[in-house]
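Let me begin by handing over the structure; questions about it come next.
With one protein chain withheld, the remaining protein chains of the complex are depicted in position.
Naming follows writing order (A, B and C), and every chain is counted from residue 1.
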Amino acid sequence: MIGIFGKLRSKHDRAVLLLVFWLLLALIGPLCSSYNPGAISSQPVFSGPSTAHLLGTDYLGRDTLSRLLDGIRHTVLLCFASTLLSCSIGTFMGIAAVTSKSWVEVLAGRVADGFLAIPSLLFALLVIAVFGTSTVALIMTMGVIYMSGAYRTSRALSQSVAQRDFVTMARARGEQMTYIIVQEILPNIAGPMMADIGLRFIYSVLLLSNLSFLGIGVQPPSVDLGSMVRENMLGVVYGSPAMIVPVIVIAVLTVGINVTLDSHGRKD
Amino acid sequence: MKNSLPKLIGKRCLAAATSLVFVVVTVFAVTNILPGDATDALLGQNATPQTVAALRHGMGLDQPIFFRFWSWLWAAVHGEFGHSLLNGLSVADAIGPRLHNSLLLAGAAALIAVPASLFLGITSAIWKDTFYDRIVSIMTLGVVSVPEFVIATIAVYVFSVRLHLLPAIVDVGSVHSLGQFLYAFFMPVTTLALVSLAQMVRMTRAAMADTLSASYIEMALLKGIGPVRLILVHALPNALGPIVNAVALSLSSLLGGVVVIEVVFTYPGIAGLMVDAVSSRDVPMVQACALVFCVTYLILTTFADIVTILSLPRGRKA
Amino acid sequence: MQLASFLKRRTVLKGSGLLAAGMAPQNGIAAPIFGGHLKVAGVVGSASETLDPARQSMATDYIRGRLFYDGLVSLDDMLNPQLALAETLDSDGFVIWRVRLRRNVRFHDGTVLTAEDVVFSLLRHQDPSVSSQQYALAKTMQSVRAISPLVVEIVLNAPNADFPAILGISNFAIVKAGTKDFSHANGTGPFYCEEFAPGIRVIGTRNPDFWGDRPYLDSIELIAIPDDMARHNALMSGDVDLIATANPRLVQMLKEGGFGIIESPEGTYTDLSVRLDQRYGRSADFVEGLKYLFNREQIRQSVFLGFSRIGNDQPIPPESPYFNHQLAPREHDPDKAQFLLKRSGFWNEILPMVCSPAALGSVDIAVVLQYSASQIAQKIAVQRVPVDGYWTQYWMKASLGFGNINPRPAPSLTLGVGFASTSPWNESRWHNAHFDGLLSEVKSTGNDARKRQIYWDMQELIASGSGVCIPNFTTSLDAYAPHVCGLRPSQAGQLMGYDFARSVWLRGNRGRAT
């Protein structure tokens, strides 16, 4: 036991532990809930906490706790996946743009700039039109929307790294592009990139709820945290936990992950 | 110096123009790929094939897409952005007042957010890794992580409904004095400023922390320079590039990313117009709005790039 | 036949009429006060808002229409047609209709209303390029011509006893002949159009030359606040005086805060339609099973919080004089539903069910139905799709999809549009020759008892045969600040059938100059 805790002192392990915690909550949490997230109880809507419903009921009289666990599952899994997608591809492309020929960089830069200038709503609608409303489409949409941002950041970060001599050396040795990107440059921008990924994760949580509002997104009776807040917004006048608790969970989830990633990215 | 300043700026503007073309083409394509067209919004459930056909003909939607794009582009190049498919009003007339409103809101929010984020970013860079730094970081993250409609709605509920201090909706027409402006705009502007704060604070902090570790800062300290002069004269000019870039990105999202604020405060801005235009497939309106956002974005980022160039003495002299 | 006898003049009905209708005025009895400025918030506002009556399609459009325009006929709180710009309305076998206009009615620009204006206003709906909402109904008018400066003759292509109700539809409001530009309203209504900014607001000021009773308000401002919470906040903070479509979940709080609520039982319903010509709908057992699966009471309680009336799978609401109250709603019967669904052969399938925020309440109804289904181990995949494009891309196209139908001024219209075999809006593609026969018969009969009988039969046919499931009729809720008086419930829809501006007055010193 002491060994394990001793190990956890390192920032890396703390970050991993936090991710594992949320992933476990996402995977196991819903199994522990006492109600189906779609189950409608006989309780009045927006009722307060009771023994039957620890966090009360939502706007349709469903158990808030069960829906919350379901919401955590979808938000965590979808946002993890899409952030991973957008950041890995965006980061890779950003570094690749720096290391490849100049016209590739210019072109990629223009396209990324263009994507950033197009409002994400339009983008989301396009992807719905093209890919439908499946979970895969959802992850794709969110992935594509934040890819340009990740691209920009990683390009900016890797520009100075690509000038460093160890990259020159690897090139002089005749290493493949992929090796240079993944092995030489990536580890050196991982820290600041992490902080950036953290912010992007927040945005994807918020975007998910906006997409649900538009019509794509998690399909009923499932829910994501942002949509849960949105659908129970009227509960604010009754101080309903159905609206307040998901807000707190979102804040704890995103701030926690950001703080951990920040300190992970910080050199000491 | 191989590149003179006008040449650099010209290059940057050319790049911006390329992006603009990309956006215009993409937006047009996207709006046309989307299922349905403007006749849906006008006729809805009562649509009949005859009225749909007549309407499409009247709007020119029965013409081939390339022809439509070309005629739009041709007119747009000549400063004519067409008429809304929905109400026949001139797009420029429809966007004008709303753009004015949006700029007012965004401008006011920027007036708060930019100095505030500079202050927070700089101070947390100075007191890096202290308790203060952590608190600022967690607070700004917290504010951005809570959906903005929650912040806005709760603010309205508390300040307008419960305390009757401020109006729940922004009546732009009633603003004639600074007092009225503050009264009407206080909440939306504050909310908007809050949600746009995080990114600017973080970038400012990073850039500033970087600069503060430079040896000319230590040198200035050893010359007996006071903290204010140290920050303003020595550190800030060198951190300006990344900060201005972050500010530009955040400001551009102030204009287009405020749909929620507009909805909650019933504010007639351009973001709402765009959403409306997209959902009703009002192509000329969508195009014009996208153009406005894109141009804003490009102007801001290009401006930021030029400021970055100018903030370096090389750039200033060239 | 002189119809003026049953189409009482609107002016007669006003004031005493509402008491006669058995609906108590709100805020006790007090003498109405003239003057003041009323600020109203509707729900939907967009750039597609229009001042062209033919194109009006949203609640806020209808409100504007009633502010600035009049029809030949108007519909009262019970959806009965009342003469408005028409002084008399005669019919010959319900095919030829003769309208005599009021004298000295003036448009806002000062010109006098003539038969020519009426002919123009009615015939323009037949021009597809006008893109009238009522193109289909307008097509039933074979000819419209002016007989004299004040008399218009309308010939229908088939008898229709409910034609006066059609003329009461707000889209058929009368505009000045030759009007093409609708950026400004030139009608005969009680308010002048002072400012019109689509999607932002409209301001009306009292028309001193109005032909009817003088409205109480000096001016009125209409805005749209789509967000529920924001709309209620605006009311509670005093920024607006009256809001349409109060959310049932906030009614309790509004009442506690001293705000008034008007509950208008309207015929609007959100229905699930099963395409009878596609996969699932081909099995009558399936449709029947689905109808038993609806837990109508739970939908009423959870989705509408009691502000609805339980439906019995046919479109005539309980308030209608022609409602067949012998036709009991189907009880929620999971066993029967399970039995029928099993027999239909689709038991093991996951049923795809399309809903959208566009069809109000459909997502929540779908969720409740999904829950009911889960209790008998029937899986339903709810597919929530975007608002935009819903009516053209999904509605009436999905095998199992939701619709949202607004009340029409006469049962024959409601039944004809939604269920006649030839109607393009026959949601479930239900074809019943007997029903079609009854429909044409009821249109040509003036005998009320016979009409009632036919309507009852039609309702039975729909409830048992069509693929449309109507679990509830919604109750429209309007909320108003304590100083707003003169509002009353109406079957014609929210805000007194969009016509509140002619009756509302403000208590105390609430007026402000405009």
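We take it that a residue touches a chain if its C-beta (ideal position, glycine included) is under 8 Å from a C-beta of that chain, and two chains touch if they have at least 3 such contacts.
Basically, contacts and distances are computed from a predicted model.
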item	value
Chain left out of the displayed complex - its UniProt protein name, from "Sarcosine oxidase subunit delta", "Oligopeptide/dipeptide ABC transporter ATPase subunit", "Heme ABC exporter ATP-binding protein CcmA" or "NADH:ubiquinone oxidoreductase subunit L"	"Oligopeptide/dipeptide ABC transporter ATPase subunit"
Neighbouring displayed chains - absent chain, whole complex	A, B
Which residue of A:141, A:188 or A:254 touches the chain not shown here	A:188
Residue of B:8, B:225 or B:306 touching the missing chain in the full complex	B:225
Touching residues on subunit B - with respect to the absent chain	2, 214-216, 218-226, 229, 233-234, 237-238, 311-314, 317
Residue numbers in subunit A that touch the chain omitted from display	164-166, 168-169, 171-175, 183-184, 187-188, 190, 268
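Simple rule for what comes next: only the chains that are shown with their structure count from here on.
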item	value
Chain contact graph, described as a line, ring, star, complete graph or other shape	complete
B-C against A-C, pair bridged by the larger set of C-beta contacts	B-C
Intercentroid distance (Cα basis), subunit B paired with subunit A, Å	23
Gap in Å, rounded to a whole number, between the CA centres of subunit C and subunit B	40
Separation of subunit A from subunit C, taking each centre as the mean of its C-alpha atoms, in whole Å	44
Multi-partner residues of subunit A (at least 2 other chains)	125, 233, 236-237
Of all residues in subunit B, the ones touching two or more other chains	34-35, 153, 157, 278
Complex contacts: residues of subunit C adjacent to subunit A	228-229, 232, 247, 249-250, 253, 298, 301-303, 305, 356-357, 363-364, 366-368, 370-371, 374, 381-388
Subunit A - residues contacting subunit B, complex	106, 109-111, 113-114, 116-119, 121-123, 125-126, 129-130, 192, 195, 199, 202, 205-206, 209, 226, 229-230, 233, 236-237, 243, 247, 250-251, 253-255, 258-259, 262
Residue numbers on subunit B that touch subunit C, as the complex places them	34-36, 39-48, 50-51, 53-55, 57-58, 84, 86-87, 89, 94, 97, 153, 156-157, 160-161, 164, 167-169, 171, 263-266, 268, 272-273, 276-282, 285
